[in-house]
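Pasting in a structure now, in structure tokens, and then I'll have a few things to ask.
Only one protein chain is missing from this complex, and each of the others stays in its spot.
What follows is chain A.
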Amino acid sequence: MTILVIAEHDNAALAPATLNTVAAAAKIGGDIHVLVAGAGASAVADAAGKVAGVAKVLVADNAAYAHQLPENIAPLVVELAGGYSHILAAATSNGKNILPRVAALLDVDQISEIISVESADTFKRPIYAGNAIATVQSSASIKVITVRATGFDPVAAEGGSAAVEAVSAAHDAGKSSFVGEELAQSDRPELTAAKIVVSGGRGMQNGDNFKHLYTLADKLGAAVGASRAAVDAGFVPNDMQVGQTGKIVAPQLYIAVGISGAIQHLAGMKDSKVIVAINKDEEAPIFQVADYGLVADLFEAIPELEKLV
């Protein structure tokens, strides 16, 4: 068996989610190849070659792949697919965008967001916003799978010495083009990789009040997340949303501030090791999953917490 892992990157750096995906591939067993499709992504290829457990890195360097447009990347993956038993990608917005297109072109079902590998053809994945865990078995000749990063401990980023091989195939479907992007700038750790996450909800009342969470987060070295209510109210940008339809996090410590705890939010954070809830409503559902709950006004509790940590 040989497994192809599609690298997640921005042409400059390999994203940490790739390391979790390689970890899932290692659990399946077999040689692991990593595909780096991008433009001017040689640094990413070098980084991928150093990842522990990777046997080979394939680099498709072409302007058509610069922005991960699925119309161009999917045919490339399909062309390479013949030699592989499994094709894996992280369940990031890129992985979710590209892989179903690959699966359909290969005429196989795709398995989304696996959280564990039971055997080479059997996997577990959450359904119904994480309220049920399905065990699914695939008889497809090529198994196409996205991996939930928080379900697998990342492999080491150093220690491997894989050969890097260029792939000349250029696919430009000419159906789509990149216009521009607006990326949120932040010095804090990435939400999905942070050890501590501080999240705010509707209880924050406005965007300005999030600055209390930012100062607390900076003291803890934490990332800041938000509930859908806070995002929809315009307090913070939507890439901070934690939940079924946002990001899935599983940090060591998750501090939910002014978040009631709807099932859609819980779906994104209930695998955190320790959950702390700060809410003035004693009946809020978040207290049913919190290891430590504090019934208090967040505007008093947060500054005090910041002083004490």
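Everything below uses one rule, namely that a contact is a pair of C-beta atoms (placed from the backbone, for glycine too) under 8 Å apart; a residue touches a chain by one contact, two chains touch by 3 or more; residues count from 1.
Everything that follows uses one rule, which is that contacts and distances are computed from a predicted model.
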Complex member absent from the view - protein name from UniProt, among "2Fe-2S iron-sulfur cluster binding domain-containing protein", "3-methyl-2-oxobutanoate dehydrogenase (2-methylpropanoyl-transferring)", "Na(+)/H(+) antiporter subunit B" or "Electron transfer flavoprotein subunit beta": "Electron transfer flavoprotein subunit beta"
Residue touching the undisplayed chain, where the options are A:A55, A:A120 or A:V136: A:V136
Missing-partner contacts on chain A, residue numbers: 10, 67, 69-71, 74, 92-94, 96-105, 107-113, 122, 126-140, 173-184, 196, 220, 228, 231-232, 237-239, 244-245, 247, 252-253, 263-264, 270, 273-276, 287-296, 301, 304-305, 308-309
